[in-house]
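Report on the following structure.
A protein chain is absent from this complex, but the other protein chains hold their places.
Presenting chain A:
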Amino acid sequence: MLLLKKVLGVSGAPGPKMMLPHSLLQIAPWSWSVDAAGESLLSEHFHDALSECTPDPGIKMQNKTTALQRTHEGKDDLCTERCSAGIEFDGEVETDTESEGSSSIPSQFPSSITISPAPYFHQSGILENKKRNRDQNTLENLLTSSASSKSSDEESLSEEELAMLKEQVEQKKKLISTMRNKPWRMVKKLSVLREAQDFVEKFEGALGKGKGKKLYAYKMMMAKKWVKFKRDFENFKTQCIPWEMKIKEVESHFGSSVASYFIFLRWMYGVNLVLFGLIFGLVIIPEVLMGMPYGSLPRKTVPRAEQATAMDFSVLWDFEGYIKYSALFYGYYNNQRTIGWLKYRLPMAYFMVGISIFGYSLMVVIRSMARNANESTADGDDDNFIFSWKMFTSWDYLIGNPETADNKFASITTSFKESIVDEQESNKDENIHLRRFLRVLANVLIICCLCGSGYLIYFVVKRSQTFSKMQNVGWYERNEVEIVMSLLGMFCPPLFETIAALENYHPRIGLKWQLGRIFALFLGNLYTFLLALMDDVNEKEFVRLTVSDILVTYITILVGDFIRACFVRFANYCWCWDLEAGFPSYAEFDISGNVLGLVFNQGMIWMGSFYAPGLVGINVLRLLTSMYFQCWAVMSSNVPHERVFKASKSNNFYMGLLLLILFLSLLPVAYTIMSLPPSFDCGPFSGKKRMYDVIQETIELDFPLFVAKIFSYVANPGLIIPAILLMVLTIYYLNAVSKAYQRANAELKKKMQMQREEEKNKRNNKASTNPMLQDLEDLLTPSTKTESPPKQAEETRALEKYFQESQARDK
């Protein structure tokens, strides 16, 4: 109880009401010992503070007998971490170092419980603690006596010892953090972990002495808190991920490749959610809450002529009427510099949010690509290990459904047989000229198709412009553009596939060609579309296009997969041939088609989001419903693939495609921002000469003068061009360095193989197979010959080690 009085006395606290003990614990990293007998005398609040900290009993839980332990059992282990007393410390020794005068902590405490900070440093019982303190005494007395004596050589001894001890403690900590990477069994891991933790706990307290002990102890405490926080955050993050169960079900039925599409979809959903949050929170909400209300300005009101039909569903569906004059579209926004009582700069916000959408998307895509590239090694296209990979890595452990497993067995067998045959046939003669001719023919046909589709779109868009000037247009004329684009998207890819049958490529290469062609198709369509509208940027078109795209996708899935499956299932009873085995049979899930659709959809969103802020919201809804709808469709109407389809290599390919689309959709927006004057009577930039003038305006009017000067210096081309040059040079340099590493690796590998062969030959007393080494051997005398094997073995080991290290570094 002496402790308690001193604690409260020292701080001058009026009474136990303050959270003092706990906060004091936070400043002073030494542990507080409370007499077990005195526990019953503890004030209620001190007890509360303490009760937040649970001593970590470890495996000796059954031996605990104190009341405090029983009170603290059942508390969340988070409280252990909240307790900030870091290091176990023996009270008696502290008296000795009092003379160093670094703290005002009272010295007399009977050591009982020590409150430990983290499960890292788990506690043993009270009795064990006392025993441990006694053991610690010897070492610590040595240290403290040397410290307090202040003689030079004894001090240096303690410093040396301290340094060695510190190194050992660091080693143990490293062992603890890498424990999970070791291929040991749990029992062994547990015992090693506990031993290491005990060691660290014991001696970290000793390390707390000496110079800078407060800082060191504080650093330790923060490090532990940080580790715990990170772990909890990881746990929380994994809990937040939606649709885990759904994807797992798909994985177990269809394997990891089909599931990779859904994982990609979920990732896109996450990205779109963030973009939506940005737009909604920073642009739409301020406008709705603080901007001029509907009806106050001409740009915000439905014209009288249209008012009669403004609420009709068909008009709304076309995004005319009330929707056109709402915060979903660019035209609604007013060009006031500030709005509302917050003086929120809306035009500036609109502009910055538009730019940051692209910035954020770019960052996220590149980060994902870098992560994928990290996991797979650089030579992913290595042809050296085809058979071994088939053998060791072809089984998909996620498969849980026996039917799928059977399918997988069949496909593995087929693939084995095919590769064996391929290997034998690879030397066969082919008619190169015929093959080349056919390939050229196929490419010519496809280019014709692409040009044809581009022209068709141009024609249709021009026609729709004349239609919009006419009155009384029918439903078909109004939606002609969307219908034509969707139909093209639906029928051209199968056409490309049939033409590609002429080419006779290896399936993987053929797939890449197919994807490339579909990509060119969509790109061509999109750009033709834009060019035909370029003089009249009509943001409504994007929204309508997106909506029609969504509808077409869903209808295709419904008809192509579900209706087909129903037909095959039920009509099979009364049909001439077996519908399930022959034509049309059940559909397989078209991974690449779906992924491409997703990627292009996202490209359209990026292009349109600057002019139609509501578009991202529509996309979020679309992705959400897509997830549920497609999961249902896959489980109910698709069958697993017959051929093995490895998804991992394609992952980076799809990310690369996404990146390309991002750049391509950035271009038109950047062009309109930079060169076209904003329209006169609608939008937040109306009245300015160029849209980016809003930045200039904000800098001049809102920021102090020197900021404007800084910006004008930074925007100087004389500064930007050298910066770009520097970045290009850095890329070149890093590329050269990585190539050098690869070369060094290859050489070391060759050397290693040579050395091993030599060693084996020596072991078997065979002559060397390497001519150079043979010559060398002939020159050697017999006595030296007997010495060389052990040396060679040593050299081999050293080389191996170097090789492994450089491989690790390479990764």
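A few points about this structure:
Note that in this section a contact is a pair of C-beta atoms (placed from the backbone, for glycine too) under 8 Å apart; a residue touches a chain by one contact, two chains touch by 3 or more; residues count from 1.
Criterion: contacts and distances are computed from a predicted model.
Not every chain of the complex appears here, and the one that does not is recorded in UniProt as "EF-hand domain-containing protein", selected from "EF-hand domain-containing protein", "Cell cycle control protein", "Eukaryotic translation elongation factor 1 epsilon-1" or "Aspartate aminotransferase". Residue in contact with the omitted chain (choice from A:277, A:359, A:400 or A:687): A:400. Interface note: of A:420, A:555, A:621 or A:798, the residue touching the hidden chain in the full complex is A:420.
Considering A:389, A:663 or A:733, the position touching the chain not shown turns out to be A:389 (whole complex).
Touch with the hidden chain on the side of chain A covers residues 54, 56-59, 61, 74, 76-77, 119, 122, 176, 179-183, 185-187, 189-190, 193-194, 231, 234-235, 238-239, 248, 251-252, 256, 375-377, 379-380, 382, 384-389, 391-402, 404-406, 409-410, 412-413, 416-417, 420, 423, 646-649, 752-753, 756-757, 760.
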